[in-house]
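Removed: one protein chain of the complex. Kept in place: all other protein chains.
Letters A, B and C mark the chains as written, and numbering starts fresh at 1 in each.
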């Protein structure tokens, strides 16, 4: 599996013209296992060559997709594996239609994340949740399936907490400082964010308070029991292009020693590292010892944007420990997360 | 007291050439009670006309100080009341020398804030702590005195908590997003903050975790007993010019109803409002009902920068309530705070 | 005319809900002559109280307009004088309909600016161009009229050139660094401008190369003969909220002495200063002697945003002199310009 020369899986991208869709295209360029052969978008873009549509990323458009003709987002010509970069306003129904029609939909959209039959997957944390797929197919009568990745800010928090799961976290406080790229394009108006902080992101706190509990939940009798920890989130938007910073506090059932927490961050790894998945970072968590790190500008592009950077671990007078986490919202928090999910499914023979 | 035409108090400004010193100058321009007649700075500036030194604020230099000659920061020619905008590296000794020499030093520096005999004053909250001055003078053998205002981010948190003091706060979590003007000039390098977040401000979390407990403390037998609440702080620097945003969570001894919390914010006021002090905002707290406020860009300059803006009050799954607070760090958080302190002392006959 | 207590002119605002419309509302609040009594917008806003629509400016919404009910932008109930903040996509026809129906339309839109019968007015420069109004009414058969102000970046360049008109400018080179507020709301996406420069603003260079020639043109036989100078413009968008900076070079028929140029900037004034119009700056041009000024952050809010700030006058190896100009694009470059136009018309008995 996965050696150079292995035939690639053909894949499609739903919502290929938006910001997240373009990030999928970049993430999949020169991928050793996947080759993009089909692009779906709204009817407005149907029939256009991809190269003729507006490209918004600094990385130039990969040549191998430039000549694909964009199709309407309906099943039919798409390959079995499709990545969904659809907007939440339409993702619910379109993804369902593709799953019904036999496609494996690896989705970044929020619509099906909290469906009890849909894995909300972070491969380092809950690879076993993929077992939900069989139950999903039986219950829904689908030959395809839907697998989701979490909200961007959830990914980084969940990975940090997963590393500490052995100490039984019971309460979590998180305040985020989120980049504008998380809001898509055109997204945040420059007049709203230049020299400003917007202390509100619609729906974000709710996701941060519920998704990590499902991700760290336990699969028992074909169902995910949510982790019992309580999460309180406050989310803000700041004038940063890429990289969500999270100021986190955690209380545990029994306070671990600080060096044990550090060791847990340092040694954390999971199925992607065992499988050496192409997109997997060698270490999911990089702990930085400098007093003022991680920082979006200095750290977010490291490790291909796939690691979570943590720093400033110190005791918390209110909970047990506090620390800072940083992740790349459009890579590990979106397209890269979905690609890693698909790689895991491939490595485990589910494609 | 304070009607137009009343003879003014002559005042001096220690550290008059730095950013905070210039903010004092602006804050005191056209003040109905105080008139700046003396400027102290380091020996480098000694003997220069104030107009010949670099002025860094958008507000033009007030004409009435422009022709003053800057003196060295030693007692002698200064009037009885001096404001201290000194840097912490030198404030400790210089302020002490002035107090010894009979001056009332109203200081923005951190050096003497936690001295048990020095009031850490926010006039709306702990005007009674001014009684420490007599004990201070006796203990130190000074004819003058030192009165301090808190660290900028402490002021806003403390005012929010003071409004809720009746509900007995027991635990507080705060994450700040602080403006670059809080670091003085040149302060934060543009390469460090453009498109970035720096998740560390030296010494800031310690101040936020201790100063509010003294400010909300109880004066008993000539001593301030710290408030028993626990405060946990995380502080960050963001690309904002003016205005510290604070994401706050609070637990109370007994959870109040949300409308009671709202009412407490709305009705909060104190001695400055009763005295109608010149710099006092009509209401110390302005609660904003929009879902995405307060914001530095939209709110920080309102009310002359002297009010605290609060919004987004909502239940907290971890503590009892969470909300957002915003204040102007160089006005209510620095020069304006000290001027209000001096006004209170004037109104209460202590000058 | 214009003393306090004089009955006010009732005025309407077309396009009252957009960014420019809101700037008109702010500019007209507490105006000694004009009182906003009518608001027009698109059908989507029709029937709503103005206070219920989204307000985007830091200055709070003036109370006296908050209870007005927004009407559709058709003549009928509007007062004789209407300010137009309409978008160029609709301004052409709507303004014409109002003029036909007897309204004096004082417009900020670009549509009619270059119509030979429509004054393109900067009151300090070409107050005499108002004489076109009679010809306009005769030719079009209107009882009303349309009077326009120039594009924001044109205003500042034109005022600088008008001050030097006596030296017969023959060639002008200008590169602008324009603020995002010039693009309205939502306008420029934050992803496009954070940490970036966009070296293109659609249609802007064309306006800068033609409008100043009409403004400085000579009225002869009922027609404006364009000034013969050649203007070459390059326009860019930068991450500034308010304030367009212009790097200007000028060649004259005969090179004046540098002190004569300085004197011309300093002594420049016009009809608004003679009439002491309420919105007129005491001096239309403020020359700053510091080596690194003017700067948007330090200077743009001075003089109520109505003056042009100039600095760095120095010889140019290619043309004769170069200098920097700065103006407030949403005040002197838009709403404030139109209000000044209307004040001039009032003062000269044309309303």
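The rule is simple: a contact is a pair of C-beta atoms (placed from the backbone, for glycine too) under 8 Å apart; a residue touches a chain by one contact, two chains touch by 3 or more.
No experiment lies behind these values; they were computed from the predicted model shown.
J.: Would you indicate which residue among B:69, B:138, B:166 or B:190 is in contact with the undisplayed chain?
T.: Considering all chains, including the one not shown, the answer is B:190.
J.: Looking at the full complex, which residue from C:66, C:90, C:247 or C:351 touches the chain that isn't shown here?
T.: C:247
J.: Which of C:171, C:219 or C:351 sits in contact with the chain that's absent?
T.: Missing-chain contact among the listed residues: C:171.
J.: For a quick check of understanding: of A:169, A:195 or A:256, which residue touches the chain that isn't displayed?
T.: A:195
J.: Among C:40, C:119, C:150 or C:294, which one touches the chain that has been omitted from the display?
T.: Within the whole complex, the residue contacting the unshown chain is C:294.
J.: Kindly note down the residues of subunit C that lie in touch with the hidden chain.
T.: 171-173, 175, 177, 192, 194-200, 209, 230-232, 234, 236, 238-241, 243, 245, 247, 249, 291-298, 311-312, 316-319, 322, 324
J.: For review purposes, identify every residue of subunit B that touches the missing chain, sorted by number.
T.: 56, 180-181, 185-195, 239-241
J.: With the missing chain put back, which residues of subunit A would touch it? List them for me.
T.: 58, 60, 194-195, 241, 297-299, 301-302
We take it that only the chains that are shown with their structure count from here on.
J.: Between subunit B and subunit C, what is the gap in Å from one C-alpha centre to the other?
T.: The computed centroid separation for subunit B versus subunit C comes out at 41 Å.
J.: State, to the nearest whole Å, the distance from the C-alpha centre of subunit A to the C-alpha centre of subunit C.
T.: 48
J.: At which residue positions does subunit A touch at least two other chains?
T.: 194-195, 239-241
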